[in-house]
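== subunit A ==
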Amino acid sequence: MNELPFAISLEVGSSLANRTGSWRVERPRYLDRMPPCNDACPAGENVQRWLYLAEEGDYERAWRVLVEDNPMPAIMGRVCYRPCETACNRGQLDEAVGINAVERFLGDLAIERGWRLPEPAPDSGARVLVVGAGPGGLSATYHLRRLGHTVRLVEASSALGGMMRYGIPKYRLPRAALDAEVARITEMGVDVELGTPVRDLAGAMRAGGFDAAVLAVGAQLAHRAYIAAADSARVLDAVSLLRSMEGEEPPALGRRVVVYGGGDTAMDAARTARRLGATDAIVVYRRTREKMPAHDVEVEEAAEEGVVMKWLSTITQMEKGRLVLEKMALDEHGFPQPTGELEVLQADSVVLALGQDADLSLVGGLEDVVVRHGALEVGDDLMTGHPGVFGVGDATSAERTVTTAIGQGKAAARAAHAWLSGVPLERPTRHELATFELLNTWYYDDAPKTMRRRLEPARRTGTFDEVAVGLDESDALFEARRCLSCGNCFECDNCFGVCPDNAVIKLGTGRRYEFDFDYCKGCGICLQECPCGAIVMEPEEI
Partner candidate 1 sequence: MSGQPVRFFQVGSFAAGNRLLPPELRSVQSDATRANALTSGHRACQGCGEALGARYVLDTAMRATQGRLIAVNATGCLEVFTTPYPQTSWRVPWLHSLFANAASVATGVASALEAQGRSDVRVLAQAGDGGTVDIGFAALSGLFERNDDVLYVCYDNQAYMNTGVQRSGATPPAARTATTEAVGPEPGNPFGQGKNLPLIAMAHGIPYVATATVADLHDLEAKVFKAMSIHGARYLHVLVPCPLGWGSAPAATIELARLAKETGLFAVFESEHGELTASSPIRRPVPVEAYLRPQTRYRHLFDDAGEVGRPDVVARLQAMADANIARFDLLGGER
Partner candidate 2 sequence: MTFSQFQVRFHGRGGQGVVTAAELLSVAAFYEGRYSQAFPTFGSERAGAPVAAFCRIAEREIRTRAPIIRPDAVVVGDPTLLHSGDLFAGIGREGYVLVNTSGDLTDLDLDRRLAGLRPERIVALGATELALQHLGRPVPNAVLLGGLAALCGVVGLASVERAIAERFPGPVGTANQRAAAEAYARVARPAELTGASPD
């Protein structure tokens, strides 16, 4: 047996000695791309990453990644209008991943389990004044505290939360969730002053010895419209209506309520009216459904609750118990033009929901702060014209959503930190976008979205119970696992499996893979078959 027969007497060795990597003209490289959800998130959340952790069932780590950017997921999971889901690549496959629902699940779980936000960094010695405890102010406070700065949060109202408390009805945002997440921020050691409107920022900064300030005063001045009205008509604005819902006595609106406007606030007002006992809640809007700024989910839920929409209508006259509407028609530019056709509507009260302005009188003493069209003018770094004074949220010209405000709060905190540290603000380079075309969607299982349950419409009008029901764990897990992980390796082993040259080395769970360039012939199958587009081919340098 020791002597080999002549047919194999040359002692055949392993072909591993044959380095076929030299055949390569292109070499693959692993990379991370920007998932569209992350890209679209105004709060700058690393959505893909926390979904990745959630899909492993590691909810606490997922939550911890989430609160790196946004300390209020239970709130966001309820009130965000989900630009992430609009951008989600899965939407082109079947339906977008229910990111928002998973976020709420994580947020609620964190409250339930009492997870605490990360400890602040050591004291930086800097003092920052944050004016306004809405989402922007709270977010800025949180991020500034994390960076070790001393923060005083000054709020004009008697409670924290800003528009989250005074603008969003309870059936959308139960106050328990709001209170829990806000308290978690203040527990980081924040000097909170309630019921203290700041009227002179410069003076307040001087007096408090603040090195910087973040203005997050919101926009609470309701627009009015000129409508010929008899004195007896019951007319109020939506901001006031919603704000009054936090008070002891709910306002009396009567049985027939007309809301004038087409934004989310109009929907909130109409739905609130239904809950306050209105049998008829009618939204009058001068343009069409398509032109309506309110988000679909709001319109949809309102309709479910019996809110009636009247498109292409303006209110021309108000009297006691009676409104005159004029039908409108869109011109070729899409603007509504009066038609002269009139309609009479019975109404006990009219709620105006025509938009809000910010009250920026506090910056009057700072000449270098520019206010344009009722909004603070800020640079890319959110700094106003006055060094060290930053503006966020509805007080700026940004989109007026909670999410945007939270994102701006973070951005302002980071900019303030850089400014306070005397270093230029570093912006992380954004990865190339992981577009749908870069994916190989074949590999994803067919998995339609889990429908988020809502409270039955019949039970909504009588109460302010939360409409949207949270996902249970298995649904949240399922939803997380629907994530395509666009542009980010999720260790599906496909590259490892499909390489005809066994030239992919599997490094073990969490450590992904690397190429064995001794044998990789550069065929590109790994790239072609990578589900999530996390490989790129590059010319071999010869």
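For anyone wondering why these and not others, all candidates are chains of the complex that A comes from, given by their letters.
Everything that follows uses one rule, which is that contacts are C-beta pairs under 8 Å (C-beta built on N, C-alpha and C of every residue); 3 or more make two chains touch, one makes a residue touch a chain; residues count from 1.
The structure presented is a predicted model; accordingly, all values stated were derived computationally and were not measured.
Engineer: Among 1 or 2, which touches subunit A when you look at the whole complex?
Structural biologist: 1
Engineer: Which subunit A residues qualify as touching candidate 1 in the complex?
Structural biologist: 10-20, 23, 55-56, 442-447, 478, 481-485, 490-494, 496-498, 500-503, 506, 508-510, 516, 518-519, 521-525, 527-529, 531
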